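Single-structure report; data block below.
Removed: one protein chain of the complex. Kept in place: all other protein chains.
Chain nomenclature is as follows: A and B, assigned in order of appearance, with residue numbering initiated at 1 for each chain independently.
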Amino acid sequence: MVRLEKRAAPSRVWAYLTPVVAVLLTMVAGGLMFAALGADPLVSIRTIFWDPLFGEFAFYYRGQLLVKAGPLILIAIGLALGFKAGIWNIGAEGQYIMGAIFGAAVALAFYPLAARWLIFPLMVIAGAFGGFLWAMIPGILRTRFNTNEILVSLLLVYVAEQILAWMALGPLRNPDGAGFPGSRNLRQYESSANSELIAGWGLHWGVVAALIAVIFAYVLLSKHLMGFHIRLTGESPRAARFAGVNPNRLILFCLGMSGALAGLAGLFEVAGPSGQISIDFNVGYGFTAIIVAFLGRLHPIGILLAGLLMALTYIGGEAAQASLGLPAAAIQAFQGMLLFFLLALDVLTNFRLRIGREARV
Amino acid sequence: MDFGSINPVLLIAALLVASTPILLAAIGELVVERSGVLNLGVEGMMIVGAVTGFIVTVETQVPAVGFVAGALGAMVLSLIFGVLTQVFLSNQVATGLGLTLFGLGVSALMGQQYAQMRTPVSPRWEFFGLNETPVLGPILFNQHPVVYLSLFLVAAVWWFLRSTRRGMILRAVGENHDAAHALGYSVIGTRFAAIAFGGACAGLGGAFLSLVIVPQWTDGMTAGRGWIALAIVVFASWKAWRVLLGAYLFGGVSVLQLNLQAAGFAIPVELLSMSPYLITILVLVIISSDRRRASANAPASLGRPFHASG
Partner (left out) sequence: MTPLFQIEGLTKAYPGVVANDDVSFSIGKGEVHALLGENGAGKSTLVKMIYGLVRPDSGTMRFEDASYTPASPHEARQAGIAMVFQHFSLFDALDVAENVALGMEDPPPKKTLAARIREVSEAYGLPLNPARLVGDLSAGERQRVEIVRCLLQDPKLLIMDEPTSVLTPQEVKILFETLRKLQSEGTSILYISHKLEEIRSLCDHATILRLGKVVGEAKPRDVSARDLAAMMVGAELKVPQAQPHESGAVALALKHLSVASASAFGTPLRDVSLELRKGEVLGIGGVAGNGQDELLAVLSGEQRTTPAAVELDGTPIGALGPVERRAMGLLAAPEERLGHAAAPDMSLYENAALSGWLRKGMVRGKLIDWKKARGFASEIINVFDVRTPGTGTAARALSGGNLQKFVIGREILQDPDVLVVNQPTWGVDAAAASAIRQALLDLTAKGAAVLVISQDLDELMEISTRFAALNEGRLSAPQPTRDLTIEAIGLMMGGAHGMETAHG
């Protein structure tokens, strides 16, 4: 009989090892899933994890890596701050949408004025503000009325999606678009375009912002008093109150920060890779970022790596779709599996497996 | 704008139908939470129930088998949650979220070949002609069997929690799992049973959606109903009969807004479509603002992991 025994202190080795083992186990289980779908498991795994980086079309896929990883990392960093403190913002998708709408609205308001020095920074501020504002709704409801932030932030995703549809069909619709839904293309408007900084790398301002966010979060969590208080609140809310942490301020800080970062991600996406506000603008980065945050152990550097890996599964998934005919949804299930393995293996950080006859009833 | 096209009797009859998936999911989650477990994967379990129910009905052409399959499919998914949170002691919030993400992916994967298909329609009960009664007939005596089943389940859960020894043990486990363990009750066993029941209910609700309400399979068709079910459990203060009230409130809002859309009411369609979510948030705010009452009603061990030490 196998039983669990609480470790005296969390194991550092396993804290680093679990994500790696989880990825390996997911590859095995994913291979089985792909085999069930009629694809060669080894070929599918290679197509997803190897070919985009080193295969024939790597020149195209490598650029896509940063494009996909940028928003994932940016959002996940914000979420991780909250998750560390036990504040569950799971509505990043909605904040991402609102950031895009706010940023795009600013750009479209100035169209066709040529003043990038003014318009692009204003868009960045508006994007962050849009996400911040949307995250403040669960924040204020939680601090003022004790309303569960998990449910409110999530329900607001559906509201944001409706606003997005309304904007794409109504106020922000391209007047020169022959009645098609969707806004003007911001990438083709010189003042608002978030284009690649180095051709072919996929490195746009959003990726730069993501890197800055990683460094900022690293310093915050390891050195800053606020970061210490965030960790303390997550470990033990009562001890945090005793230490003098104001829980309401902390909730607003974490939600506001994650909202602003998600909003930024939305803005950089709408002004860059996506280019326009449209009904299907959002593709679930806000939800995948939850997996990224956990896979990265809520640690900024870990999130950087996890974001890149998760971006790889997106790109590899596309490649597998094209070359092997694997359905797009397979990759979503694959990502979910990864989270399960990670959560299951997490037990080894705090517990030791004992195999012996002495089983507890 | 034409209010005349909205028939109040049909509206109420439709309300009962529209509320049923949420009612089923919520009554299941209520049992789960009363045992001290927070399963945020209701949305994922519902959608898996919807897709398995649909597929099996297409393949067998028997809706009843489809409903059972939907319940079983979601129950299997809920047991993943059970193993992770009860055996591997994973964080319940994160695992529940994972269940939803995984469920959405798996359901899309399973259902991709079934997107355009139709299923046989299962007949409504007619109660020996009572359905011909004006007003009450269409509302009370001409519904789908699962609608009656959902009402029966609410009553059964209420009775189970209030009057049976097993129900009392379940409440005890949710209230103080350490004490329940010290008295010799199986905390993990009780919770597993509750989680499986919650999964089956959510799956049944999902299957009702894909087999009766829509009735078709589309990706992500639950559209947040699982989350609304979670909100309704909070709204209900963990009391069975109040779940009924919450589900019908939500059903009323969604049916009404659909009727308003159909009647061409001069409000943007998107605003009407978001109203169920906004109302749910509003209701949550009202119910949770009374801090002391809200915390006194919640099961005291809710969301806390249990590990029997020494």
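Heads up, the rule we're going with is that a residue touches a chain if its C-beta (ideal position, glycine included) is under 8 Å from a C-beta of that chain, and two chains touch if they have at least 3 such contacts.
The shown structure was predicted, so the numbers you read here are calculated from the model rather than taken from an experiment.
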Touch as defined at the start, partner being the missing chain; which of A:28, A:212 or A:243 qualifies?
A:243
Please pick, from B:172, B:230 or B:284, the residue that touches the omitted chain in the full complex.
B:172
Going by the contact rule already stated, which one of B:8, B:123 or B:184 would touch the omitted chain in the full complex?
B:184
Interface with the unshown chain - residue positions in subunit B
165, 168-169, 171-172, 175-176, 178-185, 292, 295-296, 299-300, 310
Can you name the residues of subunit A that touch the chain not displayed here?
5, 8-10, 223-226, 228, 231-232, 235-236, 238-244, 246, 358, 360-361
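The criterion applied here is as follows: only the chains that are shown with their structure count from here on.
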Can you tell me which positions in subunit B touch subunit A when the two form their complex?
40, 80, 83-84, 88-91, 93-95, 97-98, 101-109, 112, 219, 223-224, 227-228, 230-231, 234, 268, 270-271, 273-274, 277-278, 280-281, 284-285, 288-289, 291, 294, 307-309
Subunit A residues touching subunit B in their complex are 4, 6, 37, 83, 88, 90, 141, 144-148, 150-152, 154-159, 162-163, 165-166, 170, 287-288, 290-291, 294, 327-337, 339-340, 343-344, 346-347, 350-351, 360
